[in-house]
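Below is one structure, written out as structure tokens; comments come after it.
As you look at this complex, bear in mind that one protein chain is not there, while each of the others sits in place.
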Amino acid sequence: MTFLEKLMQIDRRWIYLAIGLAVIIPTIWPFDVPVTVSPEVRKIYDFVDEMEAGEYLFVCIDYDPSSMAELNPMAIAIINQAFQKDLKLLFVTLSQFGPGLVEQITSGLAEDHNKVRGEDYIFLGYRPYPAIVIMAMGVDFRVPFPVDYYGTPLDEQPIMDGIKNFDDVKGVIEITSGSTADFWLIYGNGRYGFPLAIGITGVMSANFYQYLSSGQLFGIIPGVKGAAEYEKLVGYPGEGMAQMAYQVIAHTVIILFIIMSNVAYFATRKKRQQMGGGT
Amino acid sequence: MNQLTRIISVFLLFAFVGGGVIAQPVEEELVADTLSPSAPMPPTNVRVKDKPNDPGHGLIVEWDLSPDDGAGLNIVVMYDILRSDSPDGEFVSRGMLPSQETQFEDVDDTPPTEDIPNPYFMPKNSNWYYKIVAISDQQVRSEPSELASGTTLENLFHWGKLPILFGVLIFSGFLLIFITSAKKGKELYVRPLSGINAVDDAIGRATEMGKPILFVLGLGTAGDIATIAGFTILSRVAKRTAEYQTKVLVPVQDPVVLAVAQETVRTAYLEAGRPDQYDPDNVFYVTALQFPYVAAVNGIMLREQPATNFYMGIFYAESLILAETGNIAGSIQISGTDQIAQLPFFVAATDYTLIGEELYAASAYLSREPVQLGTLKAQDYSKAVVMIIVILGAIAITTGLPYLLDMVTVRL
Amino acid sequence: MKREIPILLVGITGFAMLIQYFIPTGWSEFIFTYSQDWVIVIGILAMPLGIWSLVKANVSKLKVPGERFYSAVLLAGFLIMVLTCLKRENLEMGSLHMDMFTYVLVPIQATIFSLLAFFIASAAYRAFRARSVLATILLLTAFIVMLRFLPLGPISTLNLKAVSWILSVPNMAVNRAIMMGIGLGATATAIKIILGIERTYMGHD
Partner (left out) sequence: MTTYELIGNGIAAFLTLCIFSFLYKDNPFYKFAERLVAGVATGYFTMLLFWTNFQDKVWQPIFLNGEYHYIIPAILGIIMWTRFSKKYSWISRYSIAFYIGIGSGVSITVYLYTYLFKQLQATIATPLTFDVAGLNIFLVVIAVVSALVYFFFSMPHKGLFGAVSRFGIYIIMIGFGAGFGLTVMGRIALLVNRIIFLKGWLLELFGG
């Protein structure tokens, strides 16, 4: 039996071993995989990067724990960048299961950067009916959120001095597992015209590229890959990079196996035909 | 089935939460700016009508835009819908709507209980009074509009579901026509399906090898239609194996599925004239949860080395675990499911796959009874109707005619 | 009597549930909710059938030398879970019952689930060979979609566009067509059951 014929009948355990190693090696020796930054991710980074200290950025975190693995890394990367630049951050969530999650992320990162709640950032909280909440915020943040998530009235917090509605923020970044992005497009960007970018799960991202070309979005961060790109730009290699390492290697391994399988198949096909056998 | 209850409960939750939460900020009326900007005019011509297609827990409020909404001073940004149970009672906000909107659906179908009072509940045949306030961009509230009232009514037919009723009727019509014509002995052609043709070979193979057949009904309950389709296929398979005296193993994960599967196999043996061959222990319960069930079935595959594995019913992530393990055991595998997300894995890892509708057609194919084959013809005619609607509908909407779309739109 | 009446009952309940869907009154809603409870209650009370089937099979295997140990493990696992949960409070975290859940059930379930990482690779190796037109299409599409993770510079940008087109055009269309087929097939099966044309699942003698 030639090598290629053996390859056709390869013991599946070699494949298992390869996948196992592809996952175990990055766990023991973490390393960065080369990440090509796509223009739609860079635009968001540049947008935030060009903002002046003290300017306002609005971040909406609309996912629940089930898509945390994919979306947390990009949320963290953006918040890191913004805090580093001393921007003022407004957070809100339109997902029922979002509040606890946002609280966790924001308070943790604020501590890392010595930021004070109510001065450097504020978490407004959660309200149902996304469309109405977005439109109401377009009038005045105080309409849907007279008090923030922690129950403190907005007017008692220095960060809200002279801030009324979307006219006073530079841009909105929406990080979502799916459905709420449409609300931000139609009722947010569509009605109030503020610059809008989204971070979204890889699978859902495909549906939103059309809004890039139409100019309704100025950037998209798609899934773990987008998160890794953003982390690279910000210079904080985090969970996105780590996940990307596993995924790139595992995908490469599977792709190589598929190529091998086909090479072996075509190389041995002639012989098989002569022998009258099939697969 | 569970999905429906979930949708309903989520809706209830929203109706309940929404009423309270959205109302909150408005009641604490925001103070106007120092320049005392002018108040907008209220909306006019407020009408209230019964919400159709419901058990009598909702009303629809409609109005004409305030003269200052999109015209006049053009300062209206919101409408606040206020409701009371008497003309001069206390009015509470039921919701806020942005400018340019002219309709509000007021629903509260959560009856109060001893623990949770709900003063906003709208029982059937109850009377409610509405007025609407326009709010300007400076948060100035208009005078309230004139009062309007309406009564909640219980409706007897859900008109929004009319297309589905027509669907059921047309489909049943086709079914009856083709069953009758089949009964008269009209020959019906059915095209060959490789997955079905493989069934006989697979049973023959098991007999030759003296090995059992493994039939996995998936993770559905006995009330899921895909699992029932699985039972009907199991019945045809068991009947033939009874003739060849080959063992069929059916590991299940739900006690009702266990009962029905046992009945199915027993009946099949009975009809094959071999009731003595039936062993109830070959249809057995392994465990309830998804992955422990998979682990057990994997064990059976590797230890019993079945000649053929059938996967017919509802499968989730376990589809590929089962199919790959079956492959390791060297079994011929025939799969069928209506779970679209799992079809790629069955197609890749099993020898034959019944894709979606083919799963439901399999029973008719295997039975070869004219009446059963007649139902396939009915499915085909319905499919033809669907295809015609797709083509005509696409043309119609492109030429600006929404009628066909309206006809098939279900409004729940 | 032993078969005809149950078949008739299937028809009556099935038809009632079908009609109920179109009637939005309070009574109709009550019937729907209550019927779902019926199904649940029957399922709960049928549980002893499953347990009996499992226990019987494993008790009889206690006599088989090679199987003895494993059946004992199964029965022990079952008994421990039952005996550690004689009060409802045991379902709260911190009890031995829930520790078994956390340290035995959860890790095993998660690990079995994770076997998919290996199996998805072995299935791809075996199935994605260009041995027919259909297999080639399957292979190429999967290949393109998987390629989105590889850092290939400008090719990546092009690839992402291709993936997004595949997902939003052919993939979506296929899902719709398959769903429509399933809608018709499931309806046909349900109507056949209600009309009693399909009755193989119901025993007789």
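Going by the order they are written in, the chains are A, B and C; count residues from 1 in each one.
Throughout what follows, a residue touches a chain if its C-beta (ideal position, glycine included) is under 8 Å from a C-beta of that chain, and two chains touch if they have at least 3 such contacts.
These numbers were taken from a predicted model, which means no experiment stands behind them.
Considering the complete complex, the chain that is not shown touches A, B, C.
Summarising the interface, subunit B meets the missing chain with residues 1, 3-4, 161, 163-164, 167-168, 188-191, 193, 221-225, 228, 255-256, 259-260, 262-263, 286-289, 291-293, 295-296, 298-299, 302-303, 340-341, 343-345, 347-348, 355-358, 361, 373, 376-377, 379-380, 383, 386-387, 389-391, 393-394, 396-398, 400, 404-405, 408-410, 412.
Subunit A meets the missing chain through residues 13, 16, 19, 23-24, 27-28, 69, 202-203, 210, 223-224, 243, 246-247, 250-251, 254.
On the side of subunit C, the interface with the absent chain consists of residues 2-3, 5-7, 9-18, 20-21, 32, 34-52, 54, 69-71, 73-82, 85, 88, 90-91, 97, 99-118, 120, 124, 133-134, 137-146, 149, 163, 165-184, 186-187, 189-191, 193-194, 201-203, 205, using the contact rule stated above.
Operating definition for what follows: only the chains that are shown with their structure count from here on.
The highest number of C-beta contact pairs joins the chains B-C.
Each chain gets a centre from the mean of its Cα atoms; for subunit B and subunit C, those two points are 15 Å apart. Within subunit A, residues 12 each touch two or more of the remaining chains. Along subunit B, no residue makes contact with two or more other chains. If you check the complex, the residues on subunit C that touch subunit A are 117-118, 120-122, 124-126, 128-131, 139, 142-143, 146-153, 156-157, 160-161, 163-164, 167-168. Interface residues of subunit B facing subunit C in the complex, by the touch rule stated above, are 1, 5, 53-56, 124, 154-158, 161, 164-165, 168, 171-172, 175, 179, 221, 223, 225-226, 228-229, 231-232, 235-236, 254-256, 258-260, 263-264, 266-268, 270, 281, 284-292, 294-295, 317, 320-321, 323-324, 327, 338, 340, 343, 345, 347-349, 355-361, 363, 371-372, 375, 378-379, 382-383, 386. If you check the complex, the residues on subunit C that touch subunit B are 18, 21-26, 28-29, 33, 36, 39, 42-43, 46-51, 53-54, 56-57, 105, 108-109, 112-113, 115-116, 119-120, 122-124, 126-128, 138, 175, 178-182, 184-193, 195, 197-198, 200-205.
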